[in-house]
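Accompanying notes for the structure given below.
Every protein chain of the complex appears in place save one, which is left out.
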Amino acid sequence: MAVSIAPKETADLSAMEDEAFRAHVRQWIEANYPSELRNPPKRLHWDENKPWYFKLAEKGWLCPGWPRQFGGLGLAPAKQIIFTEEVERHGCARTNDHGIVMVGPLLINHGTDAQQQEFLPKILNGEHVWCQGYSEPNAGSDLAALRTEAVLDGDDYVVNGQKIWTTLASDANWCFLLVRTDKNAKKQEGISFLLVDMATPGITVKPIINLEYHDEFCEVFFDNVRVPAKNLVGTPNRGWDMAKALLSFERIYLGSPRLSAYAFARLRQLAERMGVWEEATFQDTYGRLRLDLEDLKSLYGTFVDKLRRGETLGADVSMLKVFQTELFQRITDTMLEIAGENAGLLEPMEGNRNLNPTGQYIQARPATIYGGSNEIQRNILSKNVLGLPG
Amino acid sequence: MAVSIAPKETADLSAMEDEAFRAHVRQWIEANYPSELRNPPKRLHWDENKPWYFKLAEKGWLCPGWPRQFGGLGLAPAKQIIFTEEVERHGCARTNDHGIVMVGPLLINHGTDAQQQEFLPKILNGEHVWCQGYSEPNAGSDLAALRTEAVLDGDDYVVNGQKIWTTLASDANWCFLLVRTDKNAKKQEGISFLLVDMATPGITVKPIINLEYHDEFCEVFFDNVRVPAKNLVGTPNRGWDMAKALLSFERIYLGSPRLSAYAFARLRQLAERMGVWEEATFQDTYGRLRLDLEDLKSLYGTFVDKLRRGETLGADVSMLKVFQTELFQRITDTMLEIAGENAGLLEPMEGNRNLNPTGQYIQARPATIYGGSNEIQRNILSKNVLGLPG
Amino acid sequence: MSQALDDRSESIRMIRDSAGAVAPRDGDTKRVRALRFVEPGFSRDVFAEMGALGWIGLAAPEAAGGSGLGMSEAVALTEELGAGLAPEPLIPAMLSARLLAAAEDKALLGGLLDGSKVVLTAWQEKADSIAVPGTGDAPRMFIPQAGGADAFLLPVREGNRIALVALEAAGSDLVLEKTMDGGFVGTLRADLSRGSRIADDVGAVVEQAIDEAALATAGHMLGLMEKAFELTLGYLKTRQQFGRIIGTFQSLQHRAADLKIHVSLTRAAVESAAAVLDDGATGAVRQAAVSKAKHRAVESGMYVLRQCIQLHGGIGYTDEYDVGLYLRRGMVIMNQYGAAALHRRRFMALAPEDVE
Partner (left out) sequence: MSQALDDRSESIRMIRDSAGAVAPRDGDTKRVRALRFVEPGFSRDVFAEMGALGWIGLAAPEAAGGSGLGMSEAVALTEELGAGLAPEPLIPAMLSARLLAAAEDKALLGGLLDGSKVVLTAWQEKADSIAVPGTGDAPRMFIPQAGGADAFLLPVREGNRIALVALEAAGSDLVLEKTMDGGFVGTLRADLSRGSRIADDVGAVVEQAIDEAALATAGHMLGLMEKAFELTLGYLKTRQQFGRIIGTFQSLQHRAADLKIHVSLTRAAVESAAAVLDDGATGAVRQAAVSKAKHRAVESGMYVLRQCIQLHGGIGYTDEYDVGLYLRRGMVIMNQYGAAALHRRRFMALAPEDVE
């Protein structure tokens, strides 16, 4: 599985003008991204995804935001944004990116030299594919209630417990894990970060079939799993704060208009196919959704501007997640409303992936749940942004 | 102010077939209700209302639901419903009806013989006009937190405190009042019912100007007001249960479709006047509202059927109040949306009371607040109907 | 209307009880799950049982072998079957029974009524429609559970009349597609020369039969939403997060209150429409009542179903947990016999207004 990590990229990307950089990225994506995988209806598995993943790795573009001394491109925020915009514009599938966006930054900020040297190159070259062991059956919205336990025994932690909603765990060979290392501390204060080889004896992965009849999420069971103590990241019992800091990426990512924009474009195609496109009442519904989408883009732009200026985002970024995911749902609700009996079909209409109202509808359902349910996001807004008590 | 209480009604209403009774009521209302007061834009004051009130009293129709031995018509529930339907159909203004619907039933169920003999005839003949002293500045949604205090001193209670949102208090000469008579009991268990002559020294009534620039509600201040102890109704400190039982009338009344239906008819007139009636998008909006209204009528009908069968209504009647008041608001929201700059006028358009979008809009605002705010109604539904905990 | 309902309460109660035996409301979903994506997507045996219980001919006259009951009983039944997620094509079968009774075709009708034969009507030529063009050679689309049919009925236009042609399913050009709930919907390209003509004009009755099917589908949706809401309430009362039962969170309580209102509105709309039809309403009055009920069932039903998923959190998105079965069935039936917008438009075009 190992590939060369001598990047093919030779241009000095940081020195390029923004528009030249954009053109450079766009051109390369168009030349290299497999066209049959544009805007896939479901989250891709590793076996579908990996050719593109390795292309990015070879080019040295897997980790555009990592500093150059750790093997990244060291792009400034403004260029990272352009990079992301181009990836989204082309409809590239989301990769198995937990190593890139979560583990990398975690180790760069909190890892030991040994951890950095061991793990970062293997993320960069695609050898390690990571999954995220956070949620548990009784710790969903209340993540800090997690109970998967790690007890030190000699040089190892012994891990017992269960994780759930672990995205693409069946594709991963490493897992970064929140575990409880002090049962007597307050619930946020006894949590640590462990890096676990998925090949360790005692780990069982069980895919969960979801409403799409797809197995994107998994349960992961840990039965006396021995993890070397050197794989603990940062300070023991201080894992919660690190985990929270990593979530800021997720909140802006989940607030990006891309899912709504993609669904919205499909809504038009469906309306044309169903013969309602010209109807004044449909046009009004469509116009409302369109303006919601455009205003979401404007609001998203104000947060992207902050990133561009190098500012860190506050809790108010939760606004994007709430509005985007609910807009995504409203767009797909409208799809079903106009689809006639096609609202009940399992597969895309007429074999056309662009006419897939049920797929889009089902895909939109968990958007208001994952990444911190919208109820949790509204709690965050009311308490951390508006300062409401209790 | 006294009028004869020998009723003019000689027909045996209880013996009539339903449809004959309906025709009889309708005919009399049409012949006697002042046409200029049909569907008034604001709640009428006593000086506007009293000619009709006295006509009802003379006819003996003021209290259709009271038993005959107390001077009422003793109508069965099914006929009371017809009576109400006809009153609403004709657009008769709501009268100063607290004596009729609240004090009468209270005294009939809980009053002493002396109280019944003193007060009931004067409600029937219109001599006593009642207002309801419930809410206080710090006891709105949390009514049981009321602090207006009554302390026994010889044969009198001495009342101190303040009431607010007292509808038409400036028109009333008597007030039924919830007061705290035991400060040490749990908050629901130290409350009593008092009947208070508004002419008693120490009472000050101050109208509140509302968003309509109208003075329907008042504050009422009590400063060492002496109330004869014989005017306490029922058992001391048990007033809360009586008050709650009386509210069931209010909940079905507030859930009646009449306000929404009236506004809805005006919406059409406004749409025609503004030239949007034929537009497909307006028709769609209008169709949604229309179907909401029709389904509200169907749901209301299931509760009316229960009354007709002589059943008592449960807490689920709160559903009507929530849906009706929010529909009323949505209808009037739509009025403003299509009214152009008329959405900002103080008076009806072109002097036409049927083209009064702002009046209707403002009138709809408190509907979700009074009679137990919709937040309180949803608490009731979730706890008392759905059995959700806490 | 309410008096009529009172009078029927006994027959409605009996229908509900008997439904419980076939599609238990509180039973498990093993049977339903086992039938998914296995052609034809339902159980012939259970369909036969439905026939034996008199359900297929529920509203057909007793003289024609039916039970002679009305729409009040029919919507109570389809509600129960919705709550129990029964995948058998009872509503399409009732529609066919109506046509066969009108056609006085005792042979086909008998087999259909006793549940030994599955006879489905292939009337639909495009999505989201309640009209019957009867174009002879047009593909007939969206036939529910068509893979299990023994015979199809095809309305065929002849001038102003709609003739009825019966066709053996065996040997027909039938293409099946999977539906979200594990069933199969069919497109039939019929060779009419293989069929036999069994009635000269079923134009009026087919229109009424589709109205009744639309109302029965509204009843099915009512059962789905009510049962999904019941599951959700149970979840809210037991699931803990942040050291509390989640049903103590006020934002979830208020949403549950709203869902209750929508379930109640739907029940009121469906049952009052059934009463209107049972009072013998015809023409615009019947159509308006049906459209009002179907509109409400779709709008409120899909709202309730998707909120039930949301209130379950992650587990609601799994196939393993039952609440998702209700959403997926809802997707399949929501636009059958007309989407909400179609019925809203029809209601507005038909229902006279009391303008004061």
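Labels for the chains are A, B and C, by order of writing; each one numbers its residues from 1.
The rule is simple: a residue touches a chain if its C-beta (ideal position, glycine included) is under 8 Å from a C-beta of that chain, and two chains touch if they have at least 3 such contacts.
Values in this document were obtained by computation on a predicted structure and should not be read as measured data.
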>> Could you tell me which displayed chains border the chain that was left out of the figure?
In response: A, B, C
> In the full complex, which of B:N49, B:Q115, B:S135 or B:Q283 touches the chain missing from this view?
Replying inline: B:S135
>> For the chain not shown, which residue from A:M102, A:L146, A:I252 or A:M319 touches it across the whole complex?
In response: A:M319
>> Considering the complete complex, identify which of A:T112, A:T204, A:T302 or A:N352 is in touch with the unshown chain.
In response: A:T302
> Which positions on chain B touch the chain that was left off?
Replying inline: 135, 138, 140-142, 145, 164-165, 208-211, 213, 274, 281, 329, 333, 336-347, 358, 361-362, 365-366, 368-370, 373, 375, 378
>> I need the residue numbers on chain A that touch the omitted chain, in ascending order.
In response: 91, 262, 265, 268, 283-284, 286-288, 290-291, 294-296, 298-299, 301-302, 305, 308, 316, 319, 322-323, 375, 377-379, 381-383, 385-390
> Which chain C residues would touch the chain omitted from the figure, given the whole complex?
Replying inline: 249-251, 253-254
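To be clear about the criterion, only the chains that are shown with their structure count from here on.
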>> What's the farthest chain from chain A if centres are computed as the mean of the Cα atoms?
In response: B
>> Using mean CA coordinates as chain centres, what's the gap between chain B and chain C in Å?
In response: 42
> If you average the CA atoms of chain A and of chain B, how far apart do the two points sit, in angstrom?
Replying inline: 55
> Cα centroid separation between chain A and chain C, in whole Å?
Replying inline: 40
>> Give me the residue numbers in chain B that touch at least two other chains, ranges are fine.
In response: 283-284
>> Touching at least two other chains at once: which residues of chain C meet that condition?
In response: 341
